[in-house]
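One chain of protein is taken out of this complex; the other chains stay put.
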């Protein structure tokens, strides 16, 4: 679970909810048609922007990643791969069959080795998979960004619709206030969707796809060395030297 | 047909229409002069921006592409070209004459081969055609973007005109509401045109021109190999290696 | 004449004028001090931004180019230069003296050849002239862009001045409406100047300076080959190969 | 202490405070729920954007650096390192043990030398530390920037909540004024937090991380030369030549 994402959104919703609660009756802030116009309009504009297939899957993957993806430190990965190298050396590639591996991508690589695939096949398969995973994360980021841009625009469109309807029928002055209140709700919904959820989640997905790039490439390099039955120490040393400079510092810090 | 574009725009229009319907009488939202000022003004500004000839043709091509252009997967193209290579090998270039080819650009290349044109002529002709098609798509994207930028500006201009007219003649207070309602319509129209249609379509055209670039270049390379009577397997292998890395992963995934 | 620019601005002005006409009396939309503050303020800010000498000349040249400059197709230029090469070959450089050349820059180059200047002198003179012409077009673009940015800002300043004056003296409520109408006029003027005229013209000048760059460089290369008495066919072939790839495709299309 | 940061914020707070004081009773400007929604909402959005661990530490380090970090001139550092080189030459590496060094990073390097670590270990340790420090400063900058972007957005959300609550219950017209006053407070708080504190502090952190980059790299180079027992003059000369060109000019100016 990514606590920061969840805590942030829950805390933000709580803060906005508290403000509403203090402002008076909650009923005045709930209006189904207003939700429909903002969510529906922003979805419609996003559908036009992207191919149909991508929107749904990228939204789901993006959401899943932003909320549940636990950050894995490169040094934990390196240690795990070094342990696997130890197993592979002592028991041969087949010994890897029995080892339980948490990380899905690493597990798949280990399985390939246990199954005895050759060096080039494993590298190509894993590179392809890594590229697809990163591409999907980036699609997810772009789609959250697009919704975050469209939501305030459709919030404004909804408010304009409400204002025009109100102004065209001003027979009963006592209705002006409540009508305007409802008209403003779409702007409020659009601002909350964009600023509390979509734009921050897009930023987090950008960050995560950078981290994933480092981690998946690290695993890929590690699996290739497992395949070649390198010694655990050599594997460790080489993987550290493969890390980008920043990661290396963080790794050393974490190991200290 | 590009379902995402059509579904998106129809769904968005439905959502906005529903909001209007729930808001009261639909008549209050229709005002021909308001449509005129937003559409006319945005068109005028776009005319100043681009050469006359381009605007009309790019708008039509762009619209057509955004709404009807079906995404063709590179791997379908590669398979089709490999089949053509099979035909060309067994029956010679003339055998290609009888094959039915869906994709217009591929069909033209195959025709050139069947007609016996030489290698350089075919390459140059197809490169030229590809460049022209991509250039037109990009012009279309720029023009939709320009309209999407101009529409809200002329929406604001229309609202200002309406406000000035209303404020200058406030003799009858009962008219203030309806007058302001009409004044706000141009802003509403501008926001809908920009956010539901023009800006998303411009984004989709950008995406499509990237996909077309890959596909047309793939076909061009494939046709050159057909011309040289390469074996189907060789053609397939080389075309895959020509794909950008991402495409390659997607191709492998699709073939799996 | 550049019809797109002229049609665009006239059509845009007509649309805005129609909206005003439908809104009521035209007198409410004309206010000389409001024109003064927007045009004067934007001019003042532009004067601060650029050296004095540049503003006037770049504005004139830019305006002239945006409104009157006819697009010349590279292939027409190439054909004209090839014809000149034919003359030069048959009658010698002096034969060029009598030929009438429309394009000013080409005419100057031809005159240099007829006058018997040497290769280096002609190249340097023409390069210098080309650079100066392009630089002026770009200055013109930057200045229209600067005015287009400043006009809405001074429109807002004017509206604020009007609002403050109105609010400070609210003794007669019946004057509030008309006063606000006048206050809003500067914002309206600023939006029209920027969105209908200045920003689109700046965009068109950017486009034109790119086209001019290609054309003038083409003429320069052509003149150098005329000077060296190359054969018309050779001149034609080399000039086509000098074109950027896009232009080449367009040229081939146009010749077809 | 960084006087500019402190003076700036205190002076800005004083100016805003004075405006409030002149405007009437201060009580009208203090509203705890409004503070909560702006600060809470902006924090929530920032939490979603960044990993949990980073936000707190980067905020603290960033704040500390922006407010207390004294600018150290490269030439003071060079002189100090030259003096240390003198000590190291006369008394050997162990002599450095007794010298008191203010700058934390330099002190660590000197300690390494006194402890007799080898050349490569010292370089790697210090590079790692420098990278971590710079990375944290940049994280701090990004987080202040993110808060500065989110605060006005949640200010607007708070105002919308207040407006909707007010408009939905307009029974008592005398409450409209005070209710709107409170609704506007969140926008005011958001604007002050962003424009007086967060965005300027982010800019200052950007500047400081550039200066720190130069200084820490200078110290690192200096320590390596201390380790190799270079002569003070040589150390000085080489460190100056290592400075980026700008710094060199400033150094010469300062030494003059």
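Each chain carries a letter (A, B, C and D) given by its place in the written order, and its residues are counted from 1.
Rule of thumb we're sticking to: contacts are C-beta pairs under 8 Å (C-beta built on N, C-alpha and C of every residue); 3 or more make two chains touch, one makes a residue touch a chain.
None of the values given here were measured: they were computed from a predicted structure.
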Residue of C:15, C:28 or C:55 in touch with the missing chain, whole complex considered: C:55
Option from D:52, D:132 or D:181 whose C-beta touches the chain left out: D:181
Chain D, residues in touch with the chain not shown (by the definition above): 3-5, 7-9, 11-12, 14-16, 18-20, 22-25, 28-29, 66, 71, 177-178, 180-181, 184-185, 187-188, 191-192, 194-197, 199-201, 203-204, 207, 245-246, 248-250, 252-253
Interface residues of chain C (partner: the chain not displayed): 33, 36-37, 40-41, 43-52, 55, 124, 127-129, 131-132, 135, 146, 150, 153-154, 156-158, 160-170
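We adopt the following convention: only the chains that are shown with their structure count from here on.
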Interface residue identity across copies chain B, chain C - same or different by half: different
Whole-Å gap between the CA centroids of chain B and chain D: 47
Touching two or more other chains - residues of chain D: none
